[in-house]
Structures are given as C-alpha cells and as structure tokens.
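Before I ask anything, here is the structure I am working with.
The complex appears here minus one protein chain, its other protein chains still in place.
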C-alpha cells in the first residue's frame, strides 16, 4: 500500500535554474533532496511523475481534476533522489498527516520543499451550500494546509533544518468571488497563514510563498468549475494575454520559488493569470471594446467638455 | 434557559445617525427592528445590553475578554423593539445555528442587521499549536461566521428581505501575523467571505462589510493576548494616535456601517487602529526616533552625497 | 476677487454626529471651526455652499463636472464659523498654494479639516496620451494634493495643532485601470501619501484617511468619463446595490471621517461603491447570469464529476 518507489529521469525542474550566480548567505542548503507535495490526485506520484519530470506532472494533474476519490483521499508525494514515494494521507485528519510526515522523514529525510496543493472546489450559488459542503472544501484547503504545514514545521524546527514552502491559492483569494465561497475563504486563510509563518518561522530557515494562478489549461479541467464549457471562452476574452495558462508555465514559477535562487523571497504572493485579475478589476477596462472611430468621436466630445 | 427578554432604554447607536439626508434608492428599509449579533460573552445580552445602549455594550465586551465558557458556548443576541433576546448557540454547530436563527425569526422577525463578532484567539508560537488548538479558533471564527451567515442569508432570500452584515476581523487579517496564526488565517477567510457575498448577494439587498480593529482598550482585555501586560505599552508607542481605541469609537463606526446611511457601502473593509498598521508596515517609520539635531546632520550628509 | 464671505445656516454635516459618546484622549479639539477643501469647481463655495450645508454641496459639485476653467484654476474653500471664504488657487503651483494657506490661516485660523478633492480625469486609450495630457492630470491630482498637504502640515506643526485630512481617490487607484492611466497612477500616489503621513505625522495630532468612491450620480457627471452615456447602464448592472451612489451618502461618510468620532481612524482607506469593485474583481461573479434551472443542471453535472 505504501512506499512504492520508482526511478525517473531527473529533476529537470531544478536544473531549470543553472548555477549561474551563487546565492549569498542562504541558510538553506543548495541540494534539494526531498520534495513533499500534497495533491488530490491519488496517482500522480506513482503513475505520472516518473514518466517525465517532477513539477510538470505535479501541475498537470493539479486542481479541479476528476478523481474517483479526491474528496476522500489525499496523497503526500515525496520525491527524493530521483525516486518518488507515495503516501496515502487524508490531509484533513491530523493523525493521518502525522503518520505521513513521519514516513516521509524515515524514507527520504526532512523535506527541503513542501508544496501545499491539495484542494477542492466547485461552483455553486452560496444559498445552495450546506454546512457540509462548506466544510468539505475548507477542511481540505485550510485545515489540510495547516495540518501539513504545522507538522512538517515542528519536525524541521526540532531537526534545525530549513525548507521552502509553497502554497497554491487563486486570484480570487484576495478579492473574494461569489459562487466559489468556501474556496475563496479558505484560500484567503492559506495566504494569511503563509505570510504569518514567513514572518514567524523565517528565523528557522523556512520560507513561505504563494502563487495565485488564474485559469490553467488542463485536460479535464473545469469539470467542477465550468461543467458546460461556457465559461472558458468568456475567461479567455478577458485575459489580456489572450489565452489560458499552461502547466509548464506554472511549474517554472513554482520551481523558481522552491529553488535556492529564491532564497530571499519570503512572504511573497504572486499572481500568474495572464493579466485576468487586473483586467477584471479595473473599472474602465471595458472600454477596450470601443473602436478607433468611436474614440475619435469621444475625444472630440471630451475636448469640448473641457471648456474654453 | 432561552428567550429571556429585557427592556432597555433605546437604540442610541442608531439614533447617532440623524435623518439628515434621505438615502436614494435604498433597497433596505430604514427602520431597523432586529439586530442579530454573535458573541463569545454569554451574558452580554442579558446582563449588559439593557443597562445602557446596544452596540456600546456589545463592543465593550467584545474580543478577547475572559469568559468562563467562551470556548464552549456562544450566544446569538437578538435586539428588537428595545428588547434583547438571548439565545444559547454554538456557532460551530450548524444545527445549533439553524435553531438559533429560526428562534430569532420567530421572536423578532428577520434580522435587519447581522454582526458576526464571535471569535477566539490567544498568542502562541506556531510550533506549539496542536491541531486541536488550530481547530478551536478556526471553527469559531471562520466556520461559525459561515454557518450564521449562510443560514441567515438563506432565510432572507426566501423571505425576499435585505440586511446589513458586518464582520469584525483584525488589522493582521490582511498582512498575517506570527504568534496568532489560527486567528490570522480564519479572519482572512472571513474577509474573503464578506467580499464574496457582497458581490454575490448584493442583488438580494444584502450588504457585507468588515471592520479591522486595532487594539481596543477594554477592562480585562488582552488576557489571552498580553497576559503579562508587557505588550500594551509597546503597542501604544507605535500607534500614531498615541493611544488604544475605545469601545465608543468602534461602536460608532459599526453603527454607521449597519445604518441606512451606509446603504451604498458594500464589500468594504476598513481599518480602525489609530494608524498602528501603517506605522508598523512602513519601512522607514522607525526614523521617528531620530532627533532634530540628528536630522540636521544627516541632511548635510545626504546633500553631500547628491554630488556636485 | 478674493475673500467674499457668505453666511449660511450651519454645519449640518458635523451635527450628523451627535455627541453621543465622548472620545477619549483625542488630541484634536472637538470644535471644528475651519475646513479647507480644494475643488476644481471654482464657484462651489460662493454659490452653492451657503445655500445648504457644507459637505453635501461640496460633494454635489465634486469630480468630473464641467467647469469652464477646471484645468486652470482651483479654489481653496474655507468654511469657518458658518461662513465660506473662497480663495483662487492653482494647486499645481507651490507659490499659489502657499498664499492660499496663508490667507486661510489669516482669515479663519488653522484648518481643523483638510479635504483634498481637486482632481482631473478623462478617458483615453493610453497610446493617445501626450506627455502633456499625462502631466495635466498628475500635476493636479498628485502634486496638487502634495503641495496643499505639505504646506498645511508645516503650518500645523509650527502651531502645534492637529487636523483631520481626507483624500478622495477612486476604486481603481488600487487595482489600476486602463483608459484612465494618469488618474489611476496619480490617485494611487495620493493613497500612498495618505498612509505615509498617517504614520509619520500622527504624533503631531494629524490624521489621514481616504475614501475611494465608485460612480456617484451627479448632474453633468461623466461628461469626461462617459461622454456618450453608454457606460452608465453597464456600471449599474455590475453594482450589486443596483444603483449609482448619491452625494448625500459620500458626504455622510466624509463627515464621519472628518469628525472627532473618527479620531482613532488613521491611515484607513475605504471603498464606497455599492460593491462594484468586488463584483468586477471576483473571477466567478459572472455566474450571476446563470438561471435557477441552469444551476439545477450544472449541479447534477458537478455531482457526477465528484465520482463515486
């Protein structure tokens, strides 16, 4: 059940960053040997990670994907020394998390990188949400992230080791959004957790950062967020970059945050959304629909308004 | 046990706002007749509210106060027609909340104002937090607020009535803070909830706003946040206004948000902290310690630096 | 030219706030006797302020209104002891500001309240902006606010008097917005200025706060922001409160901030926009267009997706 190991070809996602410049005074050692990531896709580690590289696949199966038991089981995937070790774990259950972290340390040592990625979400009018539905999402997203983070953090402090933590939230964690209420609330909690611990645990050599992705193009994505497919076109229209994001792009940024190249990045939150958020949020951005000819006319009207 | 009613002298907190200017197009009726507030102080409503006015007392016993059973019991206090009706309620328990809301409606009608104030907090290094301690706080703060809000909201939508919701968070909900990790995370979730529902449920005549108070001077305050009293002086020093806040001040602002004078204020978040947050957050604010004479000297050094 | 005085009926905007609760430890005296406000409408003070009350009218003619010389002349309106004193002043010119502040102090004493309201704005694709157009807006909005604030502040510090400063910005100052680039940039600067001085000058008894209004319904409004009138309907549609704001509402909030009831509100920024910002910014808020029947269908699809 536990501990299947598989060789795979290499940590491409770390070698993305060439040893071009030495980082001064990094408390964290440069050799990443153990990556712990949580995911709702139970077979990411065993099936997909070996085939290609690490974060690519991790991301590929991130978020919102169909999973027979995604709301019941989560796995901690431990990548170490070109091997992957999958641990069945329910992140909502402190005892299960405790076991998973203990097993991780036993098998692969203390994690150098922890990626809190386990999540759940679906669209619904808030008035249709039961208390149960609320808890289903927040237990995974907020409590799950807390339990994993606290457990790993305690072990790291005991062992006097540092690590890079990365949390994956969403562009609506800061702004809020209707129709995804539990996810918005829980992800906002995760961001506050990250900033809080960046300040508090920084002195122990831990770093905490957040990526807020916009819509990433994945096969089967949006099954719970855009079941009819009607929403995707609308999203693309309002993304200034004109397209959804790709798994490679998010993996690159995640790799940067987790590498020693970012060893002075702590308590940071970055949006990666092709500009969707600023495009939605800016009050006058709808004027992009105005044609050149209409602008000529309006400009004349405005000039007259200015007086004289 | 339930339903004790007491007369008291009047809604001073609403009459703070004179009918000076009529609000145009307000969907919410001007006569507030039912205020629902949650609190961790089980006897606020029965003992203190009658003695003086409403929000004043509500606030007076808000936050962090010693309470024999504050982590076990919460009350919904319903103020209506100059009466107060206290309902024993555990906000963490959806069934208990459902009952409390039903009783509220039966006794006093649908709430016109809902103040989510039930909270818990204590200082602790995060590595000392058990999963249980984490849940103790987040269950009250985040889940409690969600259960009350969702239950009242559903009833309001059914009855086609609007209401003003106010959530009390904290200045560290946005920035995060070490040593109060569960509170920071849960309060951040409450803020996202408020902004999400402001957008989603505005069309049903509901408004959702947030006050982020800094340290308010209350008798017995800080018993769980500053048990030794050493922290208070330090806080006052860094508050530009030079003092802690008062219950009257927070009550005034709360009354404003809940009144029809604020019927176009929706999805807003306001800090009330005497400037503590901006003072802490600004990188060069420590220079306030520099004396006039030192500035004269530094100015000369800087001028020389500029060259020429 | 300068110094015309007119009696008017009273500071209604201050009496909105009854002396319900005494503010503890306020450094600022409770009797407001001099209000300094800048405006691009040169005749606000002389023509309109006397007829009714103060801030109501101030706001009534605020922002975006047609003005024969709004880009050339600004007035400082000084309200004191039920009189209004208008001073011709170009806020972009430090010498002009210096004179206006000196005259204010001579005529009415040091200001108790300073409202930085002078502004300019118009819509335009950024690629059509000349360097001149850029400067026209930023000189008024950012430099004008700085010159008035610095000049008054210096005089207050010399005289050891406190005051409440209020700046009027916009909901797109934080998020940015296309097609109003100079205004967005300059208003963001004003907000940073306000937060910076809240921290730095708080100890001198000065407070600095910001209101970010959404679209306020004014006669002649939007002449430079919505010359064809096509934009207004679109804005109303996305405002959860279902309508534009009124001058009374903004005046009430402004009065609150400038009164001693808010003497512990410092470094705060509040949106007043009926929920427009959160509605635009939240990624899934467009789902409000989904009908009940469509939700029934989608819910079924999502349930199936969850597996089991």
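Order of writing sets the labels: A, B and C. Residues in every chain begin at 1.
Methods note: contacts are C-beta pairs under 8 Å (C-beta built on N, C-alpha and C of every residue); 3 or more make two chains touch, one makes a residue touch a chain.
Just so it is clear, the model here is predicted, and its values are computed rather than measured.
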{"item": "Candidates C:157, C:236 or C:290 - the one touching the absent chain", "value": "C:157"}
{"item": "Touching residue (missing chain; options C:100, C:118, C:193 or C:272)", "value": "C:193"}
{"item": "Residue among C:104, C:138, C:246 or C:259 touching the omitted chain", "value": "C:138"}
{"item": "Residues from chain C at the interface with the omitted partner, ascending", "value": "94, 97, 125-127, 129-132, 134-135, 138, 142-143, 146-147, 150, 153-154, 157, 172-182, 184-201, 267"}
{"item": "Residues belonging to chain A that touch the chain removed from view", "value": "12-13, 15-18, 20-25, 27, 56, 195-196, 198-203, 207, 217, 239-243, 245-246, 248-249, 251-253, 256, 261-275, 277-279, 282, 285, 288"}
{"item": "Those residues of chain B which, in the complete complex, touch the missing chain", "value": "66-71, 122-125, 128, 170-172, 175-180, 184, 214, 223-225, 227-228, 231, 234-235, 276-278, 280-288, 295, 297-299, 301-302, 305-308"}
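Heads up, the rule we're going with is that only the chains that are shown with their structure count from here on.
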{"item": "Chain B and chain C, separation of their C-alpha mean positions in angstrom", "value": "26"}
{"item": "Whole-Å gap between the CA centroids of chain A and chain B", "value": "30"}
{"item": "Rounded Å distance between chain A and chain C, as computed from the means of their C-alpha atoms", "value": "38"}
{"item": "In chain C, residues with contacts to at least two other chains", "value": "277-278, 282, 285, 288"}
